[in-house]
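Every protein chain but one is kept in place in this view of the complex.
Up next, chain A:
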Amino acid sequence: MAILTINGLEKTFKHGSTEEKILKGIDLDLPEGEITALVGASGSGKSTLLTIVAGLQKSTKGEIFFADENLTSLNSNQVRNIRAKRFGFVFQQAHLVPFLTVQEQLGLMLDTAELKWSKEERRQEIKAILKKVDMWHHRDTYPDSLSGGEKQRVAIARAVIHQPEILFADEPTASLDSKRSKEVMELLTSLSKEFRITVLMVTHDESALKYADYTIEMKDGLIE
């Protein structure tokens, strides 16, 4: 069953008087609870597709249905609300907030998702997730004292702490060495399966593909 359906999605960028069509009519069903990998050459439009579906930028044409809601018809505040409560994000860089400790990063996400959890529930949930990503011992550490792999593990914990329905991952292993990449992918997979989180992941990393349930290849703004 599809958790997200894309119909005839197009995206055109304007550069002065010239126009460049990056997405040329994408139709896609994202299966619930599965990991779908988007692959393709640079410029094929995979990252643009991911960011539009995730509500980070607007499409030029087409529709995106998420749990019966047409995301393209919502205003920016409604989209932000969905991003905060029902989506999770992992980017190429961890993008942690520099002045918050590891556990505060997760607390911020819980505040943003406006979950009505008690203090104790929050504490327990943060502890459980940080233990899962093996970062509990670093709970009071600031990002500037963490390695690249550790930061990415915290970013993954932040992305799933509020139990989103879909996790969007844009090249989550691109800045990591092969050992760290494997760790991060295993972590993403185990969290996805444990919490039944649907994952849409853009990757160049061929080794990451073995963790995906489905692989979709894009070429010149179209799905092949």
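Things to note:
We adopt the following convention: a contact is a pair of C-beta atoms (placed from the backbone, for glycine too) under 8 Å apart; a residue touches a chain by one contact, two chains touch by 3 or more; residues count from 1.
Everything below uses one rule, namely that contacts and distances are computed from a predicted model.
Per UniProt, the protein behind the absent chain is "Putative hemin transport system permease protein HrtB"; the candidates were "NADH-quinone oxidoreductase subunit N", "Putative hemin transport system permease protein HrtB", "Circularly permuted type 2 ATP-grasp protein" or "5'-nucleotidase C-terminal domain-containing protein". Between the chain not shown and the residues A:T60, A:T112, A:T141 or A:Q163, the one that touches is A:T112. Residue A:L56 is the one among A:L56, A:L74 or A:L222 that touches the chain not shown.
Residue-wise, the contact with the chain that is not shown comes from A:R83, picked out of A:K11, A:K46 or A:R83. Checked against the hidden chain, the listed residues A:G40, A:P143, A:P172 or A:G221 yield one contact partner: A:P143.
Although one chain is not displayed, its contacts with chain A can still be listed: residues 51, 56-57, 80-81, 83-85, 87, 89, 91-100, 104, 108-109, 112-113, 142-144, 151, 158, 170.
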